[in-house]
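Here the complex is missing a single protein chain, while all its other protein chains stay put.
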Amino acid sequence: MNMSHEKSHISTYTSLATVLVILLLLTTLSVGVTSYHLGAFAVAIALIIASVKVAIVITQFMHMKFESLFLKLMITGVFVIFALVIIITFSDYYFR
Amino acid sequence: MTEPGHEAYVSYLKHEGKHKGILGWLLTTDHKRIGLLYFYAIIVFFFIAAILGMLMRIELIAPGQTIMGPQTYNGLFTIHGIIMIFVIVIPALPAVFGNFFLPILIGAKDVAFPRLNLFSFYLYIIGAVLGVLSQFMGSGPPDTGWTFYVPYSAQSSTNVIYALVAAFILGFSSILTGLNFIVTIHRMRAPGMGWFRMPLFPWSIYATAWIQVLATPIVGITLLMVIAERLLHIGFFDPALGGDPVLFQHLFWIYSHPAVYIMILPAMGIVTEIFPTFSQKPVFGYGAIAMSSIAIAFIGSFVWGHHMFTSGTSYASRWIFSFLTFIVAVPSAIKVFNWISTMYGGSVDLKPPLLYAISFIFLFMIGGFTGLTLGSLATNIQVHATSFVVAHFHYIIFGGMGFATFAGIHYWFPKMFGRMYNLKIANIAWGLNFFGFNILYFPQFIIGIQGMPRRYFDYLPQFQTAEVISTIGGFILFAGLILMLYNFIRAARKGEIAPANPWKGVTLEWQIPSPPPHENFDTIPEITTQPYLFGTSNKE
Partner (left out) sequence: MTEHHTDTGQFDQETGKLGMWIFLLTELFLFGGLFLVYAVFRAKYSLDFHNAAQELNTFIGTLNTVFLLTSSMTVAMALTAIQKNSPRLALFLVFITILFAALFMVNKYFEWTHKFSLHIYPGSPVLKNLQKGELLFFGLYYMMTGLHALHVFIGMILLSINLVKIRKNVVNSGHYLLLENSALYWHLVDLIWIFLFPLLYLIT
């Protein structure tokens, strides 16, 4: 029995299709960027585009935009902790 | 609430649900029965690992070979560590007391996912059995230490993969338990029980559960990488293949340091329940204790490098890790001040739970201060990989978490089994445990500073006096543990019937019968006040 007292938001087919189009465009962009010789920037741009895509999938497909504040804080917090772990590990590797 | 004697009351121990008899235990989804199943398994494995420890102590009573050679000794400290860490101290408090008391303390009938809970238990059993099997299969017991450092763990011809898989499965059990508890605390608190009306043991379980859920997968994938190196020659940690052995240490300790907070946070939660009850006074600084649990979990996730100060990491990272290690001591200290302040001015009753809880503070502080010695870059060089480290972590884990566990069992035994143990025997056992413990481990600080390495079966003659004293302490402690166990077994069978509230506690578990009925509460209570209000009724 669905005991949830909140009205769940239902995504429309059109909105979902629009999201896919945006994701495919971003994919094209990230592939296209590799044909330019940008060296270290290529990494940064690829990761930024990937992060944007991830954010879109989480907020739209996974419905995070319509979920509770706690859930939003939780997922943000987890990414922050993971980023900190990588940064601190690099405090070793970068400065050896 | 149903009282014993009322027709409808049936203890959870006797309840007959969907399955009868032994199946009613093996297929139970009752959090209390699952807690007991873990309890019995852990007692068995604890004594196995303790005997392994005693064998090591006997070997160390004299330099050179006493009862075993070096390969056997290496296998012993490895399996002693694997069982103690992965099968006992990481799972125990969440799986036993978290399972049994978390739902009751928040006014719930069970955890959020009862069948997942049972699944966690069976994963635990499979992992534990696999770990023990690693001793007896083909190429011999693993000899890498429980820390599985590469390159040796990738090269050792012993059954390393069994142990790695065992640890992986045990980790998965831990993750699922943590997941269950987080959802339980978020979704199943009784009406009116806001976060800051929740007792402090659940707070500690909450902080612990987040560590279980986030840190354990990292060691999971790391163990898989070592398996990949052994089986597939994928060399992330092998310099010949371009890898870095220190990277293993990073990944391993990114989990294994937070793991010690999985061990200690619930222990602190337990003594936080005991101090107010045996002082008949509200806990001092509720908010500080709740938040310090979260702070320890968070900051403690970033100090792992203090296990690696001599491994060749950069100076910058060593500095950062040392600094954060000192910071993480602060919230622990805050708790100590709060516990002592709770007792101050209270009506102190020195029953066994409080005796063990006070011992916990004393032993934990010795462990904590010596942790600062280890956390300080300069002194670390002298004591790293010596028996100073061995003494430090035994004080924290055994003296800290272990004694807190004993406190918890003495506290909650009457509730779990409906019977009381013999107080005099409990006190005698305490004396043997406490003094035996200190005689066993304190000398190891001294010879550690003097240069006695850890994990060595042989040593220079100048260390022998301390090693002999230490071994004697081990026997005293072992006797105390046996006496304590005997006291409990005797009590469970024919101890005096215990009342619902033998200690005059005010949290929810003392408002229901001993032992609790199957669904804990007839009606879910409505919470209207802070916890720990003594002298007033705080429930409807």
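The first chain written gets the first letter, and so on, giving A and B; residue counts start at 1 in each chain.
Everything that follows uses one rule, which is that contacts are C-beta pairs under 8 Å (C-beta built on N, C-alpha and C of every residue); 3 or more make two chains touch, one makes a residue touch a chain.
Values in this document were obtained by computation on a predicted structure and should not be read as measured data.
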The one residue from B:21, B:64, B:194 or B:287 touching the chain left out of view is B:194
Sole contact to the chain not displayed, among B:76, B:182 or B:343: B:182
Taking the full complex into account, find the residue in B:222, B:249 or B:405 that is in contact with the omitted chain. B:222
Touching residues (missing chain, whole complex) on chain B: 108-110, 112-114, 116, 175, 179-180, 182-183, 186-191, 193-194, 213-218, 220-222, 224-225, 228, 232-236, 241-244, 247, 251, 519, 524
Note that chain A touches the absent chain at residues 1-6, 8, 10-13, 16-17, 19-20, 23-24, 27, 30-31, 33-34, 42-43, 46-47, 49-50, 53-54, 57-58, 60-62, 68-71, 74-75, 78, 82, 85-86, 89-90, 93-94
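Keep in mind that, in the parts below, only the chains that are shown with their structure count from here on.
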Per the C-alpha centroid definition, the whole-Å distance linking chain A and chain B comes out as 37
Can you list the residues on chain A that touch chain B in the complex? 70, 78, 81, 84-85, 88-89, 91-96
Contact set on chain B toward chain A in their complex: 186, 214, 246, 250, 254, 301-302, 305, 312-317, 320-321
